[in-house]
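A single protein chain has been omitted from the complex, and every remaining protein chain is retained in its original position.
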Amino acid sequence: MAEKFDFLQTKEVKDFNQELEKYDLGPLWEAIPELMHHRPKPQAEAYLWKGEVLQKKLMEAANIFTPERGGERRAIYLQNPGLKYRQPWGWASTTQTLYAAVQLLLPGEKAPSHRHWQNAQRFVTHGEGAYTIVQGQRIFMKEGSFLITPGGLWHGHEHVGDKPMIWMDILDIPMVYSIGGTFFDHYPDLLEQPSLPDDFGSQRYEGGVVRPISDRHSHIAPVGCYRWEGTLAAIEGLSRFEPDPYDGYAVEYYNPSNGETANPTMATWMQKLPKGFHTKAHRHTHAVIYNVFKGSGYSVIDGVKFEWTEGDYFVIPNWALHEHVAYEDTFLFSTSDLPIMEKFNLERSEALDTGNGRQEIKSEFKPKTL
Amino acid sequence: MAEKFDFLQTKEVKDFNQELEKYDLGPLWEAIPELMHHRPKPQAEAYLWKGEVLQKKLMEAANIFTPERGGERRAIYLQNPGLKYRQPWGWASTTQTLYAAVQLLLPGEKAPSHRHWQNAQRFVTHGEGAYTIVQGQRIFMKEGSFLITPGGLWHGHEHVGDKPMIWMDILDIPMVYSIGGTFFDHYPDLLEQPSLPDDFGSQRYEGGVVRPISDRHSHIAPVGCYRWEGTLAAIEGLSRFEPDPYDGYAVEYYNPSNGETANPTMATWMQKLPKGFHTKAHRHTHAVIYNVFKGSGYSVIDGVKFEWTEGDYFVIPNWALHEHVAYEDTFLFSTSDLPIMEKFNLERSEALDTGNGRQEIKSEFKPKTL
Amino acid sequence: MAEKFDFLQTKEVKDFNQELEKYDLGPLWEAIPELMHHRPKPQAEAYLWKGEVLQKKLMEAANIFTPERGGERRAIYLQNPGLKYRQPWGWASTTQTLYAAVQLLLPGEKAPSHRHWQNAQRFVTHGEGAYTIVQGQRIFMKEGSFLITPGGLWHGHEHVGDKPMIWMDILDIPMVYSIGGTFFDHYPDLLEQPSLPDDFGSQRYEGGVVRPISDRHSHIAPVGCYRWEGTLAAIEGLSRFEPDPYDGYAVEYYNPSNGETANPTMATWMQKLPKGFHTKAHRHTHAVIYNVFKGSGYSVIDGVKFEWTEGDYFVIPNWALHEHVAYEDTFLFSTSDLPIMEKFNLERSEALDTGNGRQEIKSEFKPKTL
Partner (left out) sequence: MAEKFDFLQTKEVKDFNQELEKYDLGPLWEAIPELMHHRPKPQAEAYLWKGEVLQKKLMEAANIFTPERGGERRAIYLQNPGLKYRQPWGWASTTQTLYAAVQLLLPGEKAPSHRHWQNAQRFVTHGEGAYTIVQGQRIFMKEGSFLITPGGLWHGHEHVGDKPMIWMDILDIPMVYSIGGTFFDHYPDLLEQPSLPDDFGSQRYEGGVVRPISDRHSHIAPVGCYRWEGTLAAIEGLSRFEPDPYDGYAVEYYNPSNGETANPTMATWMQKLPKGFHTKAHRHTHAVIYNVFKGSGYSVIDGVKFEWTEGDYFVIPNWALHEHVAYEDTFLFSTSDLPIMEKFNLERSEALDTGNGRQEIKSEFKPKTL
């Protein structure tokens, strides 16, 4: 039933379709071929946003949205052009399921505490000295920190340092909006006050593959912040051996109390591509949002070349063939909806088996620039 | 951040929002208040379709779509008016996540075998004598049969009986379309040929709470068809005791090999409301699609009265307060997305604690009629 | 390390072994070869107890142990001769892990309520009219009933009928004694009083593969009693198809709320062997205790023939090759420690691949008779 038949173009059929619509009914023969594709055909497109555009727009926003004027979070999200048709506001979709944004917090500013059942996480790309307070624990951020606030946890921010801070936010907003289960509460006060030691979670995990005995049963966010030093050391250890042909030297942030991904609906990875490394091409059901944390290079996505430099953001949609090339030692931070695909038994992958596993480049993507 | 501030209405802000859009960026301050509600605000509406409309339109469709003219499945889906804005084809959405349709198969007709990763199920409301062939097993259908074809199983239909058959189909099409992971394959031949005994699954489960020893480890669809006789006997046993205040005498179809719901993404229930029974009102995150299998009565959904008679279909959206009243002994068949909510830790419920747990009726729904 | 070397027979070694013992130390070189066998070598033996011996001894016990004289349960357990060396009381071991006994309750007698963390279950072989009261629910027993009282549930018995009742008890006493985790409490009163409807659990499960909606999440013992009628109907349905080559038409009692075995540490099966059926031989890590509920025939266990008639009990130890032959339509009730093996990843099985899958009979077992 995944194709349309010629007969469906006749006036008889079209008239009948319109008749159905009057009764709030729909014709399977029209809809199913467009909704049940033979292979995943996301509406999300492969896309790339330049880091300097984001930085410039955030700085402009800083002039408009000041604490006095009421903005709670000064963030600009990455709107996938293919998903603008989702109304309202494109469901703030960067991929089919995930939202990504870039947030600016200036010295002295506060972002009030709240909680929601969307899972949230942050990756710090610039600055240091601000903290997030999550369930009474202040977590100080700096470049390379990865922070999680799974659904239901109170969280707010304050910048007690002296230079602007920029981080990336990723949430499962579109997915939760799509299924219809959102809850949101403001904290009674502006900012929750500390009730735990600062950086409690990450300090409890400074060593080997051991966990405090109180973390031996599954619970959310035993580690609230995964520090760059540890992530880098892990990648360096891994780099003594053979790289993964598709992802180089890649690690996943996980929850030590249950072995699941750090955040339940998102898989978050840091990967190193050494200078000159050229991955093989493959595709998979899950879609990925990247930040070029360090380095430069390009990706080929379904035959289109996407050049990227430090600070850029890009998206690989579901089932798009992709490969990466690094011009210099490169670190890519990424978040995908792999756990969502796995929960629904929808994860599939496929390697390109022609051209030595590399795609032919057919065109080049032109990102919007200032 | 779930409210908009006055300042956001200024020209300065609106200009900036437009500036962002040029770069395929979006303003968090606009989008989040509309996407992250304080409590679930689905776009799906409470709605009711009359059974006679569906039957009439199916019969008309039978004149247009004949096997010679290529329609693979002659089905008309229930399009929730609140979700028509989802393009294309309203994503065939009856609720935020689920598709429901009514299908007609005439004596002698065949619906070709195919498979897809959407989970599908059927509830037979009229007729008998057709079979579905699922992974080589012919399953004969009659009124009250509940059949499942979880994602990935080959399935096709043939009507070898002599009267029209009508059944309800429910699939997780909108959810899979939303996350972007659809796969679909045609069977090499028109219809798969039998390789297992007819009705193998249901014949292996004719007795008590025991399972064939080969079903002691988790696998999909050990029972392909849940017969009406067994469901009715179960409800009758249950009816000797106190009813559930919100659902009367209600049972769930389940998978005996793992104790999960029969179909992984859908919870499917049959419930009896004895004559005169008036449930208490509650609401929950999951949304429900109902078929009035037998009986008549009404539901009050967020203060609106929905009268229903045998053969009607109606929807209770996420988080809508609802209660049911039966004019006569009534059997309601229903499917919800409860397992989806549970997988994402989004299931919540709340009882109405005023007015003795009953709502005040503020208006009455007028269904579309012929 | 699983063999002993000649050198170990020298005086030098023997002296050293004795020297170690003084310090409460042990010589790996001696112990490991006897404790870590190449293949499972249980101390439990294949064994058979005649039903008439049990009945006679129970009747004699009835003259000695009367309610006035203090016996709480009048039960005689099946002591595996190979496990008598386990002290005290052979750990009441019928197999390495399980205890089986036969219990007699006379009209008017009561067995006081208590609870323990050993999992217990009962299979009724003679009589009717007594009830067990489990967590406030009276469960009436008759021939063929299978009842469970998983660890931690209060349970007591009373016989309100007029003929003697005999049932088989199976508990995981030896395993819990071995690991050292037993808890036991007396109920404050002699017998718990009813707080739920009689036979509540089994009445809620009289129909098909559906469950009351309140049982959709995992909990213990939603069904307290599995009635013979349902078990028989299930086996009859199954009997329309090909039998399992090793077990004929066999079903397992399970927990409908989670798809696990009815009792967490024991797998309990009822199997039908039609007249003349001769199974193929295989062996597996788990050990099995059988009751010949109806019929007669024999089993060949590691080359030894064990003839059995209705009412007999026999044991197949871990890893013993076994096959069954039925002289007439036969129903075998059995309990094994399969879930224990599975929890420890120790379940293995192997089919006999010589002699057309049948063993050569080398000798015949002579059971003790009156």
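Each chain gets a letter, A, B and C, in the order it is written, and its residues are counted from 1.
Note that a residue touches a chain if its C-beta (ideal position, glycine included) is under 8 Å from a C-beta of that chain, and two chains touch if they have at least 3 such contacts.
Just so it is clear, the model here is predicted, and its values are computed rather than measured.
Participant: Which displayed chains does the hidden chain touch?
Facilitator: Spelled out, the missing chain touches these shown chains: A, C.
Participant: May I ask which residue of A:F16, A:Y226 or A:Y298 touches the chain that does not appear here?
Facilitator: A:Y226
Participant: For a quick check of understanding: of C:A46, C:I139, C:V176 or C:A326, which residue touches the chain that isn't displayed?
Facilitator: The single option touching the absent chain is C:V176.
Participant: In the complete assembly, which of C:G151, C:P212 or C:G295 touches the absent chain?
Facilitator: If we include the chain that is not displayed, C:G151 is the one touching it.
Participant: Of A:Q18, A:Q87 or A:Q203, which residue touches the hidden chain?
Facilitator: Hidden-chain contact among the options goes to A:Q203.
Participant: At which residues does chain C meet the chain that is not included here?
Facilitator: Touch with the absent chain occurs at residues 1-2, 5-8, 12-13, 16, 19-32, 34-44, 47, 49, 53-54, 57, 60-61, 64-65, 69-81, 85-92, 95-97, 101, 103, 114, 116-118, 151-152, 173-186, 264-265, 285, 287, 317-319, 337, 340-341, 343-348, 368.
Participant: In the full complex, which bits of chain A touch the chain not displayed? Write them out.
Facilitator: Listed in rising order, the touching residues are 197, 200, 203-214, 216, 218, 223, 226-227, 229-238, 240-241, 244, 247, 250-262, 267, 269-270.
In this text, only the chains that are shown with their structure count from here on.
Participant: Using CA atom means as chain centres, which chain is nearest the centre of all the protein shown?
Facilitator: Of all chains shown, the one whose C-alpha centre lies nearest the global C-alpha mean is B.
Participant: Let me have the rounded angstrom distance from the C-alpha centre of chain A over to the C-alpha centre of chain C, please.
Facilitator: 53
Participant: Could you grab the centroid distance between chain A and chain B? Build each centroid from C-alpha atoms only and quote it in angstrom.
Facilitator: Taking the average C-alpha coordinate of chain A and of chain B, the gap between them is 31 Å.
Participant: Rounded to a whole Å, what is the gap between the Cα centroids of chain B and chain C?
Facilitator: 44
Participant: By the touch rule stated above, which residues of chain C touch at least two different other chains?
Facilitator: none
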